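Some notes on the structure that comes next.
Here the complex is missing one protein chain, while the rest keep their positions.
Moving on, here comes subunit A:
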Amino acid sequence: MEEEELQKAVYAYLRKKGFRQTELVLQEEQNRLSSSAQSDLAVSRLDNDPARYHDGYSKLRSWAYSSLDLYKHELLRVLYPVFIHCFMDLVAEEHMQEARTFFHTFREDHELMHLRDLQKLEGILSPSHLEEMELARSLRQNKVKIKLCEYSYDLLLQYLQKTQSVTMLGIINEHINFEVSAGQPSSISDDVDVVALVGSSQDIAKQINQKEVRWGLLEDSVEERLERPVSDSEKPEGENKEVDPEDSKQKRSVEGGKQGVSVKKLKKDKLVGATGKNIRSETSTVSIAPRVKPELTLPVMTTEVEQSILEDLRNRVQLSSLALPSISFYTFINAHNSLNCSSISHDGSLVAGGFSDSSLKVWDMSKIGRPTKTSNSQGENESVESEHLLGLEEGKRSYTLFQGHAGPVYSATFSPFGDFLLSSSSDSTIRLWSTKLNSNLVCYKGHNYPVWDVQFSPVGHYFASCSHDRTARIWSMERIQPLRIMAGHLSDVDCVQWHANCNYIATGSSDKTVRLWDVQSGECVRIFIGHRSMVLSLAMSPDGRYMASGDEDGTIMMWDLSSGRCVSPLMGHNSCVWTLAFSCEGTLLASGSADCTVKLWDVTASMKVPRMEENKASSTNRLRLLKALPTKSTPVYTLRFSRRNLLFAAGGLSKQA
């Protein structure tokens, strides 16, 4: 009212002063303003009606369901993103009640594919939650990419225009990127793309996955050296001579300082090649895998260790789908449900268990339980055995107790030669223990939250850890600060694994992706999308080409590192896959699960599956499962192939099962 009076006063003033022109302009302006305000109001009233989401979506849904069979599955794919964005829009506009009813009305449609996401989204009850929850945030920020064939796309557009469903059109424009392809609609089984709707933008993933990954093995690996003694086994006296100069060279190179090692090695390699040791170059051509240079300075092996490794490699049992491994199972008894993790040393002589009462216990299996163990492990653990009696002095305990952590121990790992043990705990520290001195050597503080997993690199010295703080870190034993911090996962990093050539680490996360990181640069070089739940275990094939990952639902996926693609999903477990291990030649994959089985999978067969059949995974999977070995109500926590291809497994006996 006051404003009107003011206006009148202004008009009166203008008239009195004779500003006729100005008065007209003002009037015109005033009219326009008020009318536009009115129309704005009308639009916004229409816009704010929460029922429009419900109506629009249910119409779109019934249209999609009644569309042509050939294009139906493509159109149905559009529904899920529209559904969740409708829901989140409703929440954002604070129509809680409507959001709830909307969610529950259409929830069933998507439960099959997206149950876990739905469970999370269900909890969103206020706009602030949208901000807080990482899944919702990433969904809001990123566009979903959906592949459609030309015709489906036309159909969809026609529908949206014809029905004037502005709301739906808005959502689709805002949150969906269509990738329209000419020709026939894609087959139903390509739904992987839809599953991958977990937040991380597909484009970024694609971009990252274009980077080069050199998955080849290290040059000058021990395995390579093995092939020489085998090839000239007729003259064993020559064997030592050949190994010895190698080692002396290596020692020299160490003296030359850390920085120069790789360079010197390179030179040395050239030297070796130049001096005409033909055998060497021959053997390296035998294996097809390309060789790469280490990016990290690698620790040096002592002669005895190398000798023992060579000995093991020579005695290795060749495994294949016809020659399955022997499995030695270590059962933790009377653990009272407090066993959180276990680890087995490479030769199976030491077994460590991490418990929820913060303790870490190490059993020397060569002493207890089995005095007449297999001959190979006896040979292997002689070095470890020495002076290990210290721990046994205190009482009649059969194990060595390591105390130091202040929270449940979530992971433990033996160094490649069994003389060190690392453990990570919920007190956000990692501790290094010596199995020879039976004492704590170092406490690494760096993570801010519980450290879920820690893994020694295949050559020792370096290790990687991952934590609830959504990072993975690379450490070396001699420094208490991490060397690299890998950040990028959208949720907890649950497991970590080294690549065979030590240049990469892989991490599995609760955001359902697996990422591959370059150790030297700390960059993410691959994102593997496809799991439908939290990734719990990882394993790298010894040839460095493939990676296996197991998730909470029991699905195991085999990935090709170079392409970033899933080679094949392996279904069979019906509960969490706690552990995965490749046999030494990479022909078999062993998986251990909470469903109390150890399963053996044929890797070579799964690789040979032609591209055509890959989609029809259901039948080929069964072929690839070689053997399922049930345990007696013992979930399998750890699997490890010894260098001689004996498979060790460990798990805690649980009574409830």
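By definition in this document, a residue touches a chain if its C-beta (ideal position, glycine included) is under 8 Å from a C-beta of that chain, and two chains touch if they have at least 3 such contacts; residues count from 1.
Rule of thumb we're sticking to: contacts and distances are computed from a predicted model.
Per the UniProt record, the chain missing from the shown structure is "Transcription initiation factor TFIID subunit 6", taken from the list "Electron transfer flavoprotein subunit beta", "Sec62/63 complex, subunit Sec66", "Transcription initiation factor TFIID subunit 6" or "Sec63 Brl domain-containing protein". Of the candidate positions A:S181, A:S434, A:S476 or A:S575, contact with the unshown chain belongs to A:S575. Only one residue in the set A:H468, A:K512 or A:R545 touches the chain that does not appear here, and it is A:H468. Here the missing chain is touched by one residue of A:F106, A:Y410 or A:W601, and it is A:Y410. Among the residues A:G56, A:P81, A:G353 or A:P482, only A:G353 touches the chain that is left out of the figure. Check A:Y53, A:F332, A:F528 or A:F641 against the missing chain and you find that the one touching it is A:F332. Residue A:V598 is the one among A:L60, A:L310, A:V496 or A:V598 that touches the chain missing from this view.
Considering the complete assembly, subunit A touches the hidden chain via residues 96-97, 100, 120, 122-126, 129, 323-337, 339-341, 351, 353, 355-356, 361, 363, 365, 368-370, 397-399, 408, 410, 426, 449-450, 452, 468, 492, 494, 510, 534, 536, 552, 575-576, 578, 594, 596, 598, 600, 616, 618-619, 622-623, 626-627, 629-633, 635, 637, 649-650, 652, 656.
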